[in-house]
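The complex is shown incomplete by one protein chain, all other protein chains being positioned as in the whole.
Order of writing sets the chain letters: A, B and C. Residues in each chain are counted from 1.
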Amino acid sequence: MVAMVNIPETAAPGEIVEVKILISHPMETGFRTGADGKLVPRNIIHDFRCLYGGTEVFRAEIFPAIAANPFLGFFLRAVETAEVELLWTDETGEEHSERRTLTVG
Amino acid sequence: MMLRAALLTGALATVATAEERRTGYEMMSPDLRAMQDDEMSNPGMLWVAEGAALWDTPEGEAGLSCADCHGGAEQSMAGVAARYPAWDEDSGAPVDLAGRIGLCRTRHQNAGAWDRESRPLLALAAFVSRQSKGVPITPDSDPRLDPWRDTGRVLFETRMGQLNLACANCHDDHAGGHLAAATIPEAHPTGYPQYRLQWEEMGGLHRRFGNCMAGVRAEPFASGSPEYIALELFLMSRAAGLEMEAPAVRP
Amino acid sequence: MGRALSCAAAIAIAGPLGAQGLPDPLTDVPGDPSRGHAIVLDQQKSLCVLCHAGPFAEVPFQGDLGPDLTGVGDRLSLPELRLRVVDSRSVNPDTIMPPFHSLDGLARVGARWQGTTILTAQEVEDVVAYLASLKGGSE
Partner (left out) sequence: MTPRPTRRTAMALVLAGPLALRLSPASATPDTMRAALDAFTGGAAVTEGRVTLNVPLLVENGNAVPLKVSVESPMTEDEFVEEVAIFNELNPLPDVIRFRFTPASGRAAAETRIRLNGSQNVHAIARMSDGSLWSAVTDVIVTAPACAET
């Protein structure tokens, strides 16, 4: 699964930085009929988390009303050099992640 | 013939008409333009990223990647999408960019063909087209393409389907008008493959042709058919001078 | 079907006399304006409001490619309306209005639509009855 992540590489202590992510995913709603006339099974990313230094700083509970190839933007306060980990799960149950290091100083 | 004459009258005429013409981008809301302009926001960039990875991936029995022959796409592919479709000596016919990538696979990589609307082909085409972003469309001047362009023009102006409409009825005569809420664009193929919100994914120009043909209740031609290649050649000539913007975002 | 083709033939003859329209109803059942109203608003079937604005409060987005249908019943007689709905090419050969009840000269019609007109003869009568009722300003 392709994802594009944008997090500043460096930040000053206390600075609030923006995190953006674009994930390749159909976000199949479960309400759509396919060519065979049957409902296409739901497959959405339903849970998204952001850990900073291992602690959850942001989370999103996601419903089928989020667009295909979902885009999320949010913030975190830079306090120390640590890993920023973005984790998400879809209906297949498999967890995906992207990691970036945020250098603070 | 008129078209060919127009193409031969030189650069000044081309520039003047390019200024009068408006791409679909210019007709979009500021929000959609922003979605296209910001690389982190443009969903088509996911395909570009996949294409960049595929460019360096060895494929087929030859075990060759695109990069093995072409080197860095930033240099070797710059402006290429703005010149296509181009003449293919071996088949004695024009090929579009997706067709050329397909021929590279079968002729040089000894790999199996990809469907024209398959994800990897769209991804590679998006990556190659991206290398022409901002480059003015400059149709190939090979005279062997001219009869194809003429055929494309005829197709553009031929009424088809139960609704009995030609492309030109909407995109020449009524561009800027409204079909219900939708503003009719001039149909310049500046940003293909493009991310269409209606599709919720990337798709090629020939898929878009199919949408329009189904819209007028006509029997679509096949993707990659000589008819669509001819139409693509005509539309690219008609759009000469407009800047490439792949991957475009459209409603 | 035979009816549609014979209409097309009639129009070809009527050509220059298009202003007189088609005085004879296509069916024995008089057009029903309320059914016609529903057909005009149907964006999958008649597609009328994709191109025409009119006194249709139910339709938030109306096209502007054809003339506004407000008061069209004052401007055109019933035979004139019938002729334009059946095949507007008899009035203007370059019209972009689809021929709603003619198969004349169509090319490359999709498999799903082959041999059928956009509207049946009765639907044309219903639509024409509705359009004829659009009088005065928007209601």
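In this section, a contact is a pair of C-beta atoms (placed from the backbone, for glycine too) under 8 Å apart; a residue touches a chain by one contact, two chains touch by 3 or more.
Worth saying up front: this structure is predicted, and the values here are computed from it rather than measured.
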item	value
Omitted-chain contact residue, chosen from B:R100, B:H174, B:H206 or B:R238	B:H174
Interface with the unshown chain - residue positions in chain B	22, 26-29, 31-32, 34-35, 43, 172-178, 180-183, 197-198, 200, 211, 215, 251
Chain not shown, touching residues in chain A	16, 29, 31-32, 52, 55-68, 70-77, 79
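We adopt the following convention: only the chains that are shown with their structure count from here on.
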item	value
Distance between chain centroids, defined by C-alpha means - chain B, chain C (Å)	37
Contacts with two or more other chains, residues of chain C listed in rising order	none
Numbers and ranges of chain B residues touching at least 2 other chains	none
Chain C-facing residues of chain B, complex	158-165, 169-170, 173-174, 177-181, 184, 213-214, 217-220
Sites on chain A touched by chain B in the complex	2-4, 6, 20, 22-24, 26-27, 67-69, 71
In the complex with chain B, residue positions of chain C that touch it	43, 47, 49-51, 60-65, 96, 98-99, 105-113, 116-118
